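In what follows, a single structure is set out as structure tokens and then discussed.
Here's a slice of the assembly, chains where they normally sit.
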Amino acid sequence: MPEKRPFDVLNSSLNNTVVIGLKGGVEFRGVMAAYDVHMNIVLDNAEQIVNGEVKRGMGTILLRGDSVIYISPS
Amino acid sequence: MPEKRPFDVLNSSLNNTVVIGLKGGVEFRGVMAAYDVHMNIVLDNAEQIVNGEVKRGMGTILLRGDSVIYISPS
């Protein structure tokens, strides 16, 4: 096992903006306010992104961990 | 682990209106009346939303947790 762990990315992203891709091709961008070991994630000031453009503002949103495909600090 | 937890969003949403996205692209809006640790959720005065417009009223509806993709207080 390497010394760096995947969850370090989640921890260092708290209070920072991330882009999250979900199953089915849905993508959200927002400020990560909370996460847990299941990768359930809360974003504040969240926006749904379609083809790189903002589709709609969602405010606070809870994303279910088992729908998450990728998380990227932006 | 951060101090705030994802389930705090569920707890603070009780008796408030939320939008819930399910697998397969179905979306419901209603007043959250109950939830459990599996993210099974009960909405009252629920409406099914398609492309941002109300498709039909559903009254009370129980949503199965493992179909939930996102939950957003509105």
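Per-chain residue numbering starts at 1, and chain names A and B are given in the order in which the chains are listed.
As a working rule, a residue touches a chain if its C-beta (ideal position, glycine included) is under 8 Å from a C-beta of that chain, and two chains touch if they have at least 3 such contacts.
Note that this is a predicted model, so its numbers are computed, not measured.
All together, the complex described by this structure holds 7 copies of its single chain type, of which 2 are visible.
By definition in this document, only the chains that are shown with their structure count from here on.
Within the complex formed with subunit B, the subunit A residues making contact are 11, 14, 22-24, 26, 28, 33-37, 40-42, 46, 56, 58-64, 66-67.
Within the complex formed with subunit A, the residues of subunit B that make contact are 1-2, 4-10, 19, 21, 23-25, 39, 52, 65-66, 68-74.
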